[in-house]
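Now for chain A:
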Amino acid sequence: MLFKHLLGGVLLASTSIVPAMAQTNTDITVVLSEELDLVEPCMATRSNIGRVIMQNISETLTELDVRGDAGLMPRLAESWEDLGNGTWQFKLRQGVTFSDGTTFDAADVKHSFDRVFSDQITCESKRYFADTALTFNIVDDNTIDIRAEPAQPILPLLMTLVTIVPSEAPVEVLREPIGTGPYVMSEWAAGQQIVLTRRDDYWGTQPAVTKATYVFRSEPAVRAAMVEAGEADIAPQITQEEATNPATDFTYPNSETVYLRIDQTIEPMGDLRVRQALNAAIDREAFIGTVLAEGTELAVAMVPPTTLGWNADLEPPAFDPEKAKELLAAAAADGINTGAPIEVIARTENFPHVTEVGEVIVQMLNDVGFKATLRMVEVAEHEQYYSKPYPEGRVAQLLMAQHDNSRGDPVFSMYFKYHSQGTQSGVNDPKVDELIEKATAATGDERAALWSELFAYVQKEIVADVLLFHMVGHSRVGERIDFKPTIATNSQLQLSEISFK
Partner candidate 1 sequence: MTDLSSAKPADIPRSESAALLAMLWRDKLAFVSAVMLLVIVLFAVLGPALLGDAAGAQNLRGRNSPPFDLAHGWAFVLGGDSLGRPMLPRLIVAASSTMGVAAGAVLSALVVGAAFGLVAGYLGKNVSQVIMRLADVIMSFPSLLIAVVVLYVLGPSIPNLVLVLAITRIPIYLRTTCAEVLEVRERMFVQAATVMGASHTRIILRHILPIVAPTLMTIATLDFAFVMLAESSLSFLGIGIQPPNITWGLMVSQGRPYLSSAWWLAFWPGLMIVITALSLNLLSNWMRVALDPAQRWRLEARSTKGGTANG
Partner candidate 2 sequence: MADALLEVRKLSIDFHTARGTVHAVRNVSWSINRGETLAVLGESGSGKSVSASAVMNLLDIPPAQIVSGEILFEGKDLLKASQEERRALNGKRIAMIFQDPLSHLNPVYTVGWQIVEMMTAHGRPADAARARALELIARVGLPEPKQAMRKYPHQFSGGQRQRLMIAMALMLKPDILIADEPTTALDVTIQADVLALLKELQAETGMGLVLITHDLGVVAEIADRVVVMSQGEIVEAGTPRNIYHNATHPYTRKLIAAAPGKGAVKHVDAAAPVLLDVQKLRKTYGGFTALNDVSLILHKGQSLAVVGESGSGKSTLAKTLLRLEAADSGAALWKGCNLIAMSARELLGVRREIQMVFQDPTQSLNPRMSVYDLIAEGWDIHRLIPDKVARRRRVAELLEQVGLLPEHAQRYPHQFSGGQRQRIAIARALALEPDLIICDEAVSALDVSIQAQVIALLDDLRKRLGISFLFIAHDLGVVRDFADTVVVMKSGEIVERGPTSLIFDNPRHPYTQRLLAANLDPDPDVQAQRRAAAGRAGA
């Protein structure tokens, strides 16, 4: 019993020595950094789960185009329209079946949302509807009206976040997810691998990959080595140090933004000049191609450039230590305690080389006269400092954090990070609050313009934080595979986008 793995292995060994050798041409192996705890579809917005499930097993009503400029595209919904009064009508695709054979219809959509909102199960996607009440009206099998209270202008976009399960799916954590996607989960050996195999009765185009095996290795060097040794075909997350082979290794923006959150309530951070000095003190360019990979961009907003309302006019703050010193001196002259200790708090393993980034930043801040120290903490402790309520009796803190928004709309970021009620906000500015509320309720060009204004106001006028970088990721893709990673590869990896050379 105890040695069953080994014994099983002996039998296996007679047929195959290296697994990749035994694969037929259209089977692939993907090596991920983090194992899946769950395969529950309603948790698919969590990136480690989404990478396997999203659009492979479970599909959503709508889908955001990350390869082209098509914006929001139909998936399980063929079309949608705003009926006014906060109600959106979705026309559902016909002839779609779940992998258990049942047909997809409007009741399944309603049930999927009921599961998300149930208190019997914890679903991540619930947070996107935090202050919104949804009511569902099944018009017919292929039509459903969804009314949001208050009105939600981006409801179709939010539909990219909710995976559809059949109405038979129980309201408990699923271990055998049933979906409409092109693949079914055929094996889940906890700790070892998850295997997806292609369905024959998928509604859409048959993807090229017939079988995908996911394995999990937390050591980046090993992930890279596996592709090199032919044991795996795709390693979506490798490090800059490993990504040295131009033939196989891709670098691409990964929708993550790194910034220093300023808590303005603590001296001396309430002073604008001090915040400007912080920004001027940091030589952002120096990081790129050294500690951080070539291709990393300087951030001017909390969201990546692919997001709605992107303000192309914004410039990263110039590195100007002299100006920083002047600003500090001016603040000090007004009685601001610029010599107060500042803690730069960062989370270990938040992103590659986070410690080094922290060390350099502290050095740069101290070079212009701040008294900064670095404090590296593990995830649970980081969380304490990141979200409200902030700990009592804290000194001035610059919290280094990484924020991911690949959803296309700033709404997923701005409220939390800048609104005075936002859980990770260090800002308390009526104009910011107003702009966020207006933009959230607006649609179309007006929405884009309002976001654009907010980005500029936050970055230039109030200097709310120290925006640092839009990060890049590195993937290694085996030579026989034709696949180009995108900004979304962090949170989803559609097998249908993979073909063979």
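Inclusion criterion for the candidates: all candidates are chains of the complex that A comes from, given by their letters.
Keep in mind that, in the parts below, contacts are C-beta pairs under 8 Å (C-beta built on N, C-alpha and C of every residue); 3 or more make two chains touch, one makes a residue touch a chain; residues count from 1.
No experiment lies behind these values; they were computed from the predicted model shown.
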item: Touching candidate - 1 or 2 - for chain A as found in this complex; value: 1
item: Residues of chain A defined as touching candidate 1 within the complex; value: 220-221, 239, 241-242, 244, 286-287, 290-291, 347-349, 352-353, 355-356, 358-360, 362-363, 373-381
